[in-house]
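All protein chains of the complex are present and in place, except for one that has been dropped.
Take a look at subunit A:
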Amino acid sequence: MPSSELQSHIPYDQQASPGSPICNLNFTHNKARTPLEQEVFNLLHKNKQPVTDPLLTPVEKASLKAMSLEDAKVRRAELQRARALQSYYEARARREKKIKSKKYHKVLKKGKARKALKEFEKLRKVNPTAALEELEKIEKARMMERMSLKHQNSGKWAKSKAIMAKYDLEARQAMQEQLARNKELTQKLQVASDSEEEEEGVEEEGELVPDAVNEIQMDANGPNPWMLRNLSRGTKEIKVQDPEQLPEPVAHEASENEEEERPGAEEEILLNEFEERRSLRKKSGLNQDAELVSRREPKGSSSQEVLSELRALSQKLNKESQQSGKQNVSSVRTVLAVQREEPTEAEEEPLLLQRPERAHTLEELEELGKEGCFQNKEVPRPVGEGQQSERNPDNQPDAPKEKKRKEQMIDLQNLLTTKSPSVKSLAVPMTVEELEDEEERDQKQMIKEAFAGDDVIRDFLKEKREAVEASKPKDVDLTLPGWGEWGGMGLKPSAKKRRRFLIKTPEGPPRKDKNLPNVIINEKRNVHAAAHQVRVLPYPFTHHRQFERTIQTPIGSTWNTQRAFQKLTTPKVVTKPGHIIKPIKAEDVGYRSSSRSDLSVVQRNPKQLSIRHKKHLKKNSVD
C-alpha cells in the first residue's frame, strides 16, 4: 500500500490508538486486484465477514450497539451533569486565576503549605510508613531543586531585578527573598512537609468529576461510547461515590472558606479582604494600568515556591497513570493545574482539549529557543521541566509584548544610568572641596536613596504608553444591534457580525518616537502653522515634492546677498512711469495685415522656404 494513501487518512488525534487505523484502512482501501481476489471479497462482504481479522465482526458490533432507551437516558443525564460540573470548574478556575493580587496568592499558598504540613504530621503519627515514603518524595524534590537553577537569581526576572536593585529597595528585597527561598528549599528536612496530603487531595478531588467524561474522550476511537461504558463496569465503583461529591463544587466557594479556616484565621480574614477589595475595584471600573504594571515584574518567582515539592510527586503520578508518550504534556498540565490550585484538572480534562494546549507548548518551546538566542547565557531547558509552567497558556499573546516592554525599559535604564566619568576640575567648588572620598560616597548613597522611591522611568513609560494609545486611530463600529438577527435586552450582536461591520482605520505612519524610549513627540498637527502652508499645487507640477524643491530657496534679503536678493525678486515685467505702452499689433509679432504674409507662410511650412522669403526675412530682421 502506498504510504501517501496511508497518510491521507491517518487522523493525528491523540485518541487514535496504534491498532485501529490499520483496521479501518483495511476495510476501505484494500482493493482486490485479481478477479479471484475480487470474488473472495465479494463473498466476504455478502456474509458480513471481516476482511482482515478485527476483534469483532460487524454483526457483533451491531448487536453490541443496541441499548435500551432508559439506559441511554440515564447515561445522557450523567454526561450532562458531568459536563456542567466541568464547566463550573473551569469558570471558577479561570476566575481565580485572574486574580492579580500577588499578596492574595501568596497568602493562599502559605495557607495550603501550612495545612499540608499539619496533615503530614498527622500522617506521621498515624501511619509512619506512608510518612516515610512521603519523606523520600520530599527528598527527591529537594534534589530536583538543587539541580535546577531556580531561585538562584539567574532567571530573567532576577536579572532585571538586579539592574534595578541598585536603586530600588524593593527589588533588592525581592532578590534576597528568592535566595532565601532557595536556601530553604535545598535545606535537608527532618520534618517533611505537605506532599502526601497534597497527593491525596489530588486524588480526592480527582474524583469530584466523574471519570466518565474522560472515558469518552479516551476511547473515542471506539465506535460506540455507550458500548464502552457498559463494558467497563469497573469504573462504576467510583461513580457510586459521585453523588456525595457532586454537591460540593457547586457550593465550592463556601467550602473552601471553611477549609481555610483551619490553617489560620488571619489568613482567612486577609483573603476575604482581598475578595472584597477586588469586587469593589471591579465595580468602580478602575483601569487596569496599575495591574498591568504590577504584572510586568512578578511573573516567575513566586508561584511555585510551595509547590516545588509537589512537582516531583505529580510527575510520578503521571508516569503511573498515563502512557509514557503523553507524560510530558500531562506533567505540564498538572503543574499548571496545581498553580491554579486545582489539581483535578490535569487528570480530568478531556484529552481533546489538550490538543491546542500542546500547540501552545510547542510555541513556547520555540519562544524559549528564541530567548536563548537573545540572552546567550540562558540554556534552553527540557520542556517538561516546568519551565513552561511559569507561563499560563492564556498569557501567551502577552508574553512577547511584555518582553519587548521590558527590553525597552532596560534600554531606558541604561540611558539614564550610564556611568559617566566624573569631572576632576581644578577648581572644585568650595563646599565640595572639603569632602573626602568617603563623604562623597555617602552623598551618592544619599542621593540614591532619595530617588529610590519615585520611579521617574516608570512614570514616563506609563505616560508614553498613554500618549501612544491616545494617538492611535480608533476603529469605527457600524454594527446595528438587532439587524439581521434577534435583538433586545441583554442580546449582543454576534462576534461575526461585529467583525464584519468593524471598520478598521488604517494604521498611520509609525510614530517618530517609536524607537526612542526617552522621548514623547507630539504627533498632533499644528493647525495654525498649516494655515500658512501652501495647499494648492501650481500648474506644471504634478507632485508636491517637485514644487517644494522650487520653493526651498529663501528669497529674502536676510538670507541672501544683496545681488542675489535683487536677482531673485526681479519683477517679470518692468514698466517705466510715463512711458506709453502701445497695444500690440500683428506686425509686432511678425504677421502682416494681408492674409498671405511671409511669416505666416514660413511658420506654417518652414521647410519650403523659398529664397525670396529668406531674403525678405533678412531684410525685416535688419530693420
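Simple rule for what comes next: a residue touches a chain if its C-beta (ideal position, glycine included) is under 8 Å from a C-beta of that chain, and two chains touch if they have at least 3 such contacts; residues count from 1.
To be clear about the criterion, contacts and distances are computed from a predicted model.
Enquirer: Quick one: find the hidden chain's UniProt protein name among "Septin", "Presenilin", "WD repeat-containing protein 46" or "Sorting nexin-2".
Expert: Hidden chain, UniProt protein name: "WD repeat-containing protein 46".
Enquirer: Which of these, A:Val59, A:Ala77 or A:Leu537, touches the one chain of the complex that we don't see?
Expert: A:Leu537
Enquirer: If the missing chain were put back, which residues of subunit A would it touch?
Expert: 12, 167, 325, 328-329, 362, 412, 415-418, 420-423, 425-432, 435, 440, 447, 450-451, 454, 456-457, 459-460, 463, 512-513, 516, 518-522, 524-537, 540-554, 558, 560-561, 563-564, 566-568, 570-571, 574, 576
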